[in-house]
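A single protein chain has been omitted from the complex, and every remaining protein chain is retained in its original position.
Per-chain numbering from 1; labels A, B and C assigned in written order.
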Amino acid sequence: MGNSAQHTLDAQALRAEFPILTSPRADARELHYLDSAATSQKPRRVLDAMDAYYRETNANVHRGVYEMAAEATARFEAGRDAVARLVNHPREATVFTKNATEAINLVAWAWGARELGEGDEVLVTLMEHHSNIVPWQIVAGITGATVRFCPVTPGGDLDLDAMRDMIGPRTRMVAVVHVSNTLGTINPVEEIVAMAHAAGALTMVDATQSVPHMPVDAAAIGSDFLAFTGHKMCGPTGIGVLAAAPERLEAMEPFLGGGEMISDVTTEGSSWNEIPWKFEAGTPPIAEAVGLGAAVEFLEQVGMENIRAHEMEVARQMLDALDEVPGLTVHGPGDIGRRGASVSFTLDGVHPHDIGQFLDTRGVCVRAGHHCTKPLMRHIGVQSTARASAYLYTTEDDILALRDALVACRDWFGAA
Amino acid sequence: MGNSAQHTLDAQALRAEFPILTSPRADARELHYLDSAATSQKPRRVLDAMDAYYRETNANVHRGVYEMAAEATARFEAGRDAVARLVNHPREATVFTKNATEAINLVAWAWGARELGEGDEVLVTLMEHHSNIVPWQIVAGITGATVRFCPVTPGGDLDLDAMRDMIGPRTRMVAVVHVSNTLGTINPVEEIVAMAHAAGALTMVDATQSVPHMPVDAAAIGSDFLAFTGHKMCGPTGIGVLAAAPERLEAMEPFLGGGEMISDVTTEGSSWNEIPWKFEAGTPPIAEAVGLGAAVEFLEQVGMENIRAHEMEVARQMLDALDEVPGLTVHGPGDIGRRGASVSFTLDGVHPHDIGQFLDTRGVCVRAGHHCTKPLMRHIGVQSTARASAYLYTTEDDILALRDALVACRDWFGAA
Amino acid sequence: MGALDDLYQQLILDHYRNRRGRGRIDGASASVHEHNPVCGDECFLDILVVDGRIAEIRADGDGCSISQAAASMLTEAAQGRELDEALDLVEHFRLMMHGEAAPDEELLGDAIALEGVAKYPVRVKCALLSWLALRDCIADYRETVATGG
Partner (left out) sequence: MGALDDLYQQLILDHYRNRRGRGRIDGASASVHEHNPVCGDECFLDILVVDGRIAEIRADGDGCSISQAAASMLTEAAQGRELDEALDLVEHFRLMMHGEAAPDEELLGDAIALEGVAKYPVRVKCALLSWLALRDCIADYRETVATGG
């Protein structure tokens, strides 16, 4: 199957950096972790960076005069520098949130709850994650705006013609996922952003599944807002990122109020700190930013181009392997140039939950369910799918284990 | 000075559990960390619990069929059980946020932005942290409600008579800090909650500085909402807690929308998950909840009563020691029965920043500034103070180092 | 395959492959439609009540082996029971699924085979879907009767 001469990344060697992939497991099963779209595993250096932060220089940031607090602040802000550099975005417009979901809600509340009104439209797509649907529904419910859904073609792509028709003078926001966590589809976000901007609408790109897996250039995409999350890109839980156009952040009222985000507080009212801190109320995820900074350095060292090349190879291996399993249907594009390495599938006669459970007994971890994309599930006419998703540490061995386990699973459940 | 026979906690022995307090430092200075009100240090077992989570069973929670994901979910939810147990609160009404600030904002937005209106009043106090002022100001700005401030007596107590007068039929929310991070004052929150409830108002208790330091019984306090934060109670950054009356959470619309918090999502609208998950959108702070659970177990083992007894002793030592420094003024109650071990002070002729800087050269870490309580600062007529704050690992040695450094500091800056 | 056999006992696979009590009831006394938020699976449950007893019970909808087998076993275990008896049965099953009651084989019938599911928290929801639907269905029925509907 594979021919690793096509890319320069040695997944087998990289696995050595991930303790969970190399330590012997209690049940002695080998771990074939194919659920990186849900959350990635963490390289040792990320864990070590957080541990060192707590052991060497833990202190609250931004205000402490003593050296340990200054060092804590420096490590925290270096995390921001790293993240900003990775996506080619100005650091002062790179806001830390708790996850991608909060980043999107920040915009929905701080911008949408104040700016939207009766008759205004927010255009999302049928392949959005709930995190890029529900915030808009909530804010639309408060403001009287409407949320509309751009359809998806039978091949698993966004219907750009329909989108063009749907974007109009009432469209105030176009919110679109860069890479679908369910179908794997890569959407032409530059084109969509241009379309939206031409109509005077703002844009939110949910880059949660692209930033970890391929070079993402926020400046080239040109969206007003771009959201992603630390735990899917080798970083810790508890941290997400909103990369926004600086002028939008300047113009927006703050979202969460409290410490850190103020310039002055009086009994009559308050004034705000400079961006990005204006949007970071309370003690930020300090150790998490340190960990995310280490994750970014790791990704940069491996090379985002190399990760993308590796995952194209893995996606091809995966599609080929799944093709060998009788009765299996893949949901999503077949062209690896237009897709990531998250592959959703169903198996005739075996429910995704049963697939997930059976595969687990062979050390193969896949996700089963609606993947937080229920409107998409309804659209493609299934209640749930199984999903195998890869990352830089995924090897052909993992793919073969997946294939063999699926064949055995079919037999076990006696599918026709 | 001290007589440790009065309490059962051996701070010197407990220090052994905190790597940062025991490892040799690059600059060979001993660390006298007196800034625990800003953030606490972390015992080894908290760091180890998070590390073990990432190394053994890292997976996204609540949906995974495979065993590793079930184990991740179990460890995450066990963190919730621990936190709920610590403050005697039902687990299903114990919501994880990113910090205390978000917990307060959750209520301000989800309840306040929908329920407040023109003429309604939110009553806060002049000794609130910005995190319990600014969210109410922001939401008042949107809804037309008014934020009023209950005064503080010259002795550093809340003026309860004034509060009684200010609470009236227009009062919809009374938001009050349990222990002031600046003055150290312990407020009679049970009495205040009863007063507010009698007038039909809801209550928010900011327990950020009480939960880490003394037994706090949410049921006994009886407030509608109680907020605190992980990083000040031996836990990690990136996690906070809202302990709310279950019926309030049931009645409230959600705040952040996205994954985890839904029951169903359709293009027409969505329905919500059960509490507490209805208020936890997106991937939660998983490792952080695991760490916080370990922190709670540590605190329970030491005993919250013992911690309070120890800190009363330390507060007494601190007040006595500061009394020996010429030209020093303490801001806050002198009666250790009514105060915690955070002590703010000013020194004639030496600015707090210079105090902080000078003390740092002797390994004594104190905070200098407005401590996110600018209205209080204006009220007591200073621009900033220095603040020394203790925790379970604070020893008399730390206090003596503080005193000696302050005396030397005065000489160095040539204060009269 | 030890763990697998534990979870997927033969009895379960048998009920999965040959479902009992599947379908809908024309002119049911009460019907509910519930779904599992984790996977989107649906369950339609109908009961026909005669003289305070479940004269007929049917479950429909697609789902995983656990949810289908549980529905199948439910129809067998609940058939013919008085309503309060049926509610006790559901409660006993719920406690067993949460590891809070030792299973009573006489009461549960084949459904005792689902005991092993308790160790798999995500799958507990699958097993409970149809059983809790019966609880809701009985409540609906009683309310309809009470309001003279």
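Here is the rule we go by: contacts are C-beta pairs under 8 Å (C-beta built on N, C-alpha and C of every residue); 3 or more make two chains touch, one makes a residue touch a chain.
Note that the structure is predicted; figures quoted are calculated from it, not measured.
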Visible chains in contact with the missing one: A, B
Contact with the hidden chain (one of B:Pro154, B:Pro169 or B:Gly414): B:Gly414
Options A:Ile20, A:Ala37, A:Met50 or A:Val65, residue touching the unrepresented chain: A:Val65
Option from B:Pro43, B:Pro135 or B:Pro352 whose C-beta touches the chain left out: B:Pro352
Omitted-chain contact residue, chosen from B:His370, B:Arg387 or B:Arg403: B:His370
Absent chain, residues of chain A that touch it: 62-65, 69-70, 73-74, 262-264, 273
Positions on chain B where the hidden chain makes contact: 351-354, 357-358, 361, 368-370, 374, 377, 383-384, 412-414
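Assume only the chains that are shown with their structure count from here on.
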Chain whose average C-alpha position is farthest from chain A's own: C
Chain B-chain C separation of Cα centroids, rounded to whole Å: 46
Centroid distance [mean C-alpha coordinates] between chain C and chain A, Å: 38
Residues of chain A engaged with two or more neighbouring chains: 353, 357, 368-369, 374
Set of chain C residues in contact with two or more other chains: 38, 120, 122-123
